[in-house]
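A short worksheet on the structure shown next.
Subset of chains shown; positions unchanged.
A and B are the chain letters, set down in written order, and residue numbers restart from 1 in every chain.
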Amino acid sequence: MTEIADQPAQPEPAPAARRRPRRAAAPAPAARPADPAAAPGEGEPAGQDWSSWPTYNAATLGFRNYWYPVEWARRVGRKPMPITLLGEQIVLVREGDKVRALHDRCPHRGVPLSLGRREFDGTISCPYHGWTFDTESGKLCAVITDGPESPICGKVSVRTYPIEERLGLVWVYVGDGAPPPVERDIPSELLENPFVMGGRTDIRDGNWRFAAENGFDEGHAKYLHNTALWRLFKVMPAWNKTRVVESEKDGWLIRVQDEVHWEADFPGLGTWTNKRWWKRMPLPDAPGKAADINPVIKEMDLPGFVSIRLPGLLRVAYPHFIHYEWYVPVDADHVRYVQIMVRFEQGLKASVFKAKYVSFIRWLFHGQFTGQDAWMVDVMDAPPEKLYRPDLSVTAWRRLIERSGLKVQREKTGLER
Amino acid sequence: MTEIADQPAQPEPAPAARRRPRRAAAPAPAARPADPAAAPGEGEPAGQDWSSWPTYNAATLGFRNYWYPVEWARRVGRKPMPITLLGEQIVLVREGDKVRALHDRCPHRGVPLSLGRREFDGTISCPYHGWTFDTESGKLCAVITDGPESPICGKVSVRTYPIEERLGLVWVYVGDGAPPPVERDIPSELLENPFVMGGRTDIRDGNWRFAAENGFDEGHAKYLHNTALWRLFKVMPAWNKTRVVESEKDGWLIRVQDEVHWEADFPGLGTWTNKRWWKRMPLPDAPGKAADINPVIKEMDLPGFVSIRLPGLLRVAYPHFIHYEWYVPVDADHVRYVQIMVRFEQGLKASVFKAKYVSFIRWLFHGQFTGQDAWMVDVMDAPPEKLYRPDLSVTAWRRLIERSGLKVQREKTGLER
């Protein structure tokens, strides 16, 4: 047989089919229960579905009753800015030094208020019929097309959302009743110390739960990221032994490294290591070293350098700076990564850090490195899943969620909107 | 705290989520009934859902037993042209001076006949196997690939649709039984008088009901359109008081302006007016003035200048010309705007109007002005809704629909196709 060369390769027509199916609602869990307290670290994988984690399983849209950072405060001006948060459509507008947030839907006929005009101070007017809402109270305070005595004024209002500005970010509270102080949801070291910071916000495909799990996940960092430019000159370990402990302060879960292995010999396969002649061993990312260098970290007295807390905030305490990353639910299929890099310095040293952040840290660390995580979050498709020993960080996080009495955000439908 | 400038703003990933969700079927109404006779003009908003308007609520695809204008007659030639009307797939072909319309699906294996060939006069042949249908009767009159004695000939046919040409437009009747004369569905003044006209047809996103409501809606015109270029040099009112009356002739609902207010003072907010130094007060759009100028309008003896009739035709009688706009259901999520501008003149005056229409009226009025309406129709998302005083025009229209014994177009599924 002789064969003739054929035409160039056809692309597979459905690359989307390789990606995680989008979920409008939480996947229905199978019936098999499992003991949520069982750690998979003991060599026994947990159940394949999420029936062991009912709160987690239902939390496609995140948790209510928290403050979430959504946008840089300086970007919010008089012009209405639409955002989506926990599946809710919200419009942000600035009134002088205050930012206001309203449900982004005119109750009259459902036109987004973010398309509207700013006719009077402290109000926003629907572009369709000029229904004019007080941005602070959400009350319908004038209907331009119905004259000063419009009988519907005062009888209709749109939902408002508590807003605060901290760290240069706008924080929105999605919850019921009076909100707690925003400080409850901000790491205390950021409230008590002077610092310099840089950061970026990005919306990417994928559910927030995968993003948060990925952030705290011990297993992937060494392998997925050993191709990251950020680690080009630093050896990554092969494997570690890890514990998770809970901090007394601020409700952090902290990953503690008990062993670090720089190479591994797999019988019958070969030796795996990330050591290369051009890579040097990294500074230990251990809190001891960081504490030597950084008095704030010393004061924090952390047993490990990676921690996570509710509703989805990661903290990585490098010796010279701390990286914070919020995984903010947008909707079932999108997550907002809010990343900041903080250094507890002022003056000239702060200026040097600013220059470094802008010239390469933002691009290498908050860009390409986090981009690898966002890629996995996008293509992941679980459950079903089979957990392994390093997933004890994932299961510790899920257990924290299950026992914290959280209020799951439900999808709004029909008249509830 | 010092903060470093971040990267450029990320676009929100899901702008579609801000738009009205597409509906394949009518939204399920909630259970709460309301009195359909209650006018919201009395300061009491009607129910938030459409359960008070069951016919209207079901009419996602429009009403059967009407003639609908769909396309300029001169555009329909021998080459088959596919259109969608009330959710039905239809193919138009011209046979000499007649246009024919058939269901656009070969009953053999479901291939669209609009992809077919014209083998013999008065027929259309499916491109797949040459099933050949008489375009007048819809009967299978030959099967090219089965020879002259094909036993299936005469046993199969496709649905045909009555067709007429009037005003340069092709009119299709979607209904059951013998159709009424097309003249029933054309304003009588267009049948009885000589005139000149210009026009355009456009298919835009959105359901036809929102488009029709928007057309007759008194409330939005003054506010939404005060930024229209068409009104750049004319003041728009702030608010009006309006009634709706029913015409004896041709079944029109007519909006009557009882009060026009050019400015409004909203306590605590300020004064709102569209008056600007460069804008002059418009000619009154009142029928009295139009009647003075235009003998046809005088004869029509309208109490107001904006009217609507079934199944969805708006008429705006300006002093010098009349604008007609049909809201023709394409499918649940698209509406065809068929707009014509008519002037009751002939000869040189008609030529001057033609030149004006082509050079700016088409662009400013039938383009940008109507485009603002189509924008609202697209982003609107109701029910739920809360109606206000000026919505008496909307509720009058809905009441007309509820009491007119209309035949709702249902979605075709499965073998019914």
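Everything that follows uses one rule, which is that a contact is a pair of C-beta atoms (placed from the backbone, for glycine too) under 8 Å apart; a residue touches a chain by one contact, two chains touch by 3 or more.
Keep in mind that what you see is a predicted model, and the values were worked out from it rather than measured.
> Wait, 2 copies are placed, so what's the full copy count for the complex?
In total, this homomeric complex is made of 3 copies.
One rule holds in what follows: only the chains that are shown with their structure count from here on.
> Could you please state the distance in Å, as a whole number, between where the Cα atoms of chain A are centred and where those of chain B are centred?
The separation of the two C-alpha centroids amounts to 46 Å.
> What does chain B use to touch chain A in their complex?
Residues 1-7, 9-10, 12-14, 17-18, 20, 27-28, 30, 43, 45, 48-49, 219-220, 222-224, 238-239, 261, 264-270, 272, 376, 379-390.
> Which stretch or stretches of chain A touch chain B in the complex?
It comes out as residues 72, 75, 82-84, 89, 104-105, 107-112, 114-115, 119-120, 123, 127-132, 141-148, 150-152, 155-156, 167-168, 194-203, 205, 330-331, 334, 346, 350, 354, 357-358, 362, 414-415, 417.
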